[in-house]
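With one protein chain withheld, the remaining protein chains of the complex are depicted in position.
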Amino acid sequence: MVLLLIAVVAVVFLTGAGSALYPPAPATDQAREIASLYDIVFAIAVAIFVAVEGLIVWSIIRYRRKPTDTDLPPQTHGNNFVEVLWTLIPTVIVLYLFVISWQTLNNIEAVSVDPDVRVHAVAGQFQWQFEYLDANGQVLATQSVPVADQGGGMAVPVGRTVYVTLDSPDVIHAWYVPRFLFKRDVVPGQTNHFEFTLDPSEAGQTYRGQCAELCGTGHRVMLFDVLALSQADFDAWLAALIEKSNATPPPLPSGATTLTLSAENIAYDTLELEVPADTPFAIQFANNDPPGVPHDADIRETDNTTVVQDQPTIDGGTSTTYTYDPLPAGTYTFICSVHPIPAMTGTLTVR
Amino acid sequence: MATHALSPAAVAGYRGGLYEWLTTTDHKKIGILYVINSFLFFLIGGIFALLVRAELAAPGLQLFQNEHVYNESFTIHATVMIFLFIIPMLAGLGNFAVPLMIGAPDMAFPRINALSFWMLPLGGILLLMGFLTPGGAAAAGWTSYPPLAGNSPLASPGPGQDLWIASLVLIGTSSILGGINFLVTIFKMRAPGMTLFRMPIMVWTVLVTSILVVMATPVITSAIVMLYIDRNLGGSFFNPESGGIAVLYQNVFWFYSHPAVYVMVLPAMGVISEVLPVFSRKPLFGYKAFVFATAGIGALGFSVWAHHMFTTGAVFLPFFSLMTFLIAVPTGVKMFNWVFTMFRGQLTFSTPLLFAVGFLTMFLIGGINGAFSASVPVDFALHDTYWVVAHLHYVLFGGSAFGVFAGIYYWFPKMTGRMLDEGLGKVQFVLMFIGFNLTFFPMHILGVKGMPRRIADYASGAGWNDWNLVATIGGFLIGLSMLPFIWNVFVSLRNGKVAGNDPWEGNTLEWATTSPPPPYNFDRLPEIRSERPLFDARHGLVGHGEPEPGPALLEQPAPSGEVPAAPDDEAGVGEQTTTGEDLETKR
Partner (left out) sequence: MTAESRAVAASEAHGASHGTAVAGHAASRGISNPVLGMLLFITSEVMFFSGLFAAYFATRAANQPWPPAEFQGLLDPLSLILVATIILVASSFTCQFAVWSIRRGDRTGFIRNITVTFVLGVIFLGLQAVDYSILFSEGLTMGSGAFGTTYFTLTGFHGAHVFGGVLMLGVILYRGMLGQFSSRHHDAVEAVSLYWHFVDVVWIVLFSVLYLL
């Protein structure tokens, strides 16, 4: 019975699951290095597993006690030769694994002196932002929509070196793209970095990315996408982003009420707002949290989920004027879509 | 084994009433209390695990209203399993077995022993009380990294996290006191003739474990005390805004928690090393190598902590990678020694051996997939995915917990005087073994395919649905496997086969006394001339040559002249032993 089970596990391990245990197709030069290292590690691991598990299974099949076994089996207390043998062989194996791992590590950690693209990724609870920098580290444009579904994503050109720096204003997050076979923590107070180069054949692909370090209630919604574009597409994309960043907001209709609202320490300064019914209005919104902590002020029904009017988030340390369309009288909720917690959920009375 | 009836008074003293159990300082009773308490917490932790599995069975949030409850669930699941189940369970088995195995009447400090135990339920209650507080229980993972475990609005503002800290300080103190107690007991209270290198491997593993506990547990205390100061007293150890360092906590935490994973497995390895020889009718292969490997694991264990931090960008990768690879070597030595213990033996597949073999086969997988992560680039891909969840359950459940059940089935007769039912035991094993692999093997696949851990939900298009469902089914199967066990314990306590002193033909001293043993353990002790005194008493010193003198760590008496060498026949143990009274009068 037991033997059967172990055999089944072994078979699953070797056949069906064996291929399932292979990582997704690597997309970057670095990922390819990791994948080929994984191949070797995996092969050695399977070999060790089969050898040792085989020995165990064979021993328990072969050496069951038979009714005829009344005398004691030979009382072997040990054997120094085999002890040395099974100390040395694994040592050699792990030293080999260490050396090849180290080599791969050096390759994937290498960064170029003058990378082609520089991206500064800022991960805050619970949102990603990608700043495109010029060679001097000045921000050219900010991509604050992280996922492709919403027309966003972190676009990068294929075949070019992309140098990413990582920062967090709040807790620890991690930048993880499964098809890059890579992740790196985003640690507050410490700027991490890494570099990657996409294979030219990858142009047009989108890769799913996700925060991989528990960062609170919204951990699982910290999704992002990486878009692989040809150089020409990328240039156009970046130019459009720069233009959008520089665009001025539309003027406020005349006669509109303007309120002020600010956010600091992940809390609004007030949770009660009042506006006249059926007139457009505006909120001068200041985000006084540190850069990387985005906020907004959306209007929802009081059930907190039905969105009435959506506003884009703004980064910490900036302010903006949100304009809203007229609302019928009643009570609504104004809420930060990034931080739907009580301290950022207020009541908007329209009368 | 000659039988000597236990005096009725001794039996009465052993059974005792409730008050007797609550105030006991007898190591055997305390050991049993540990086991019961830890098992109850295993069920509690298991229920949280099943909630987690239920939530993950399919995409979409079904069970929980929001992610916070999910985060609380796995945090409390892991905290309970590690600090209130596996560590105390192993300490409990040690508590029961170690004094018996070295021929001591009790632990060195019986009352401190009782204190260590009673801190555990208290700590557990504190931890669970978090659910009654406004912010809920701790929800930052069992590792509780700041700043997330700090008190900023979106981190962990409520008292739940503080209760977590208080509870862990309490449990940690309990471990440290327990560790000191074990060390003094082992160093100072061994029976005459029980040299260090004749101690059962179980005692060796408890010895090394205790050293790890005494040296490492205070370090986690310092880590979480600093966390407490940051949270409540305005401190800035881990707060980068005021000069703190976020990854500092991780360094201090893992400096404890890596050695702690060996605290969580070494005694289970000890159990296996007792069970395999007995049911193979052979001595443990390579006793000395085993001892050195255990010590080696303990020593190396302090130099690998940063393998949990490969992706932080703040540790020196090659060093920690090398050390992590190297730690596979002593564990490998043990693995081969276990296999060669069975090799050319005569194996009886009683339940303890089944669980021991379960340990071998599953721990092998867990160990090897741990070694995967030692390769830093591979860990970049696997870190914080379900691969790690698979690894930790293969070593902790497939290893330690299987070892725990092997130990419970093995010593239950000694603890209670009755055998557990073999049939039910096998049912439990089979259910548990299948359930375990169904639950945790798919997690390797999920991990490689990029499913991060600690997420309450996943997109249905990510390709993770099927394996998650399989894992959930497996998880409930494990839960089911507990029912025959619980049933078995209740039925066998009343109606189980009477065990007698030595139902398994054991090798070590605990089988020389009655089941259950009298309050001071031994009326008489067989002479100890090897690591298998009872075997020697039964069969003579086979394959040993002259017993060698013990090492010079503690002075040992020369084999005493009054006692004749153990005879070769089966009968004579009773007559050939030295009694406590003898010793006393000889003074």
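For reference, chains read A and B in written order, and residue numbers begin at 1 within each chain.
The rule is short, and it goes like this: contacts are C-beta pairs under 8 Å (C-beta built on N, C-alpha and C of every residue); 3 or more make two chains touch, one makes a residue touch a chain.
The shown structure was predicted, so the numbers you read here are calculated from the model rather than taken from an experiment.
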Shown chains that the omitted chain touches within the full complex: B
From B:Val98, B:Leu183 or B:Met342, residue that would touch the chain that is not displayed: B:Leu183
Touching residue (missing chain; options B:Phe109, B:Phe197, B:Phe292 or B:Trp487): B:Phe109
Residues from subunit B at the interface with the omitted partner, ascending: 24-26, 104-111, 176, 179-181, 183-184, 187-192, 214-219, 221-223, 225-226, 229-230, 233-237, 242-245, 248, 251-252, 255, 519-520, 554-557, 560, 580, 583-584, 586-587
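In the analysis below, only the chains that are shown with their structure count from here on.
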Averaged-CA centre spacing for the pair subunit B and subunit A, given as whole angstrom: 35
Of all residues in subunit B, those that touch subunit A in their complex: 66-68, 71, 140-141, 145-148, 150, 152-155, 240-241, 244-247, 280-283, 285-289, 311-314, 317-318, 321-322, 325-326, 328-329, 332-333, 335-337, 339-340, 342-349, 354, 357, 360-361, 364-365, 368-369, 371-372, 374-378, 380-381, 383-385, 429-430, 433-434, 437, 441, 444-445, 448-450, 452-458, 462, 539, 542-544
Touching residues (chain side subunit A, partner subunit B) in the complex: 1-2, 5-6, 9, 12-13, 17, 20-24, 33-34, 37-38, 41-42, 45, 48-49, 52-53, 55-57, 59-60, 63-66, 69, 72-79, 82-83, 86-87, 90-91, 94-95, 97-98, 101-102, 104-105, 108, 125, 170-172, 174, 176, 178-179, 181-185, 187-190, 192-193, 208, 210-220, 265-267, 339, 341, 343
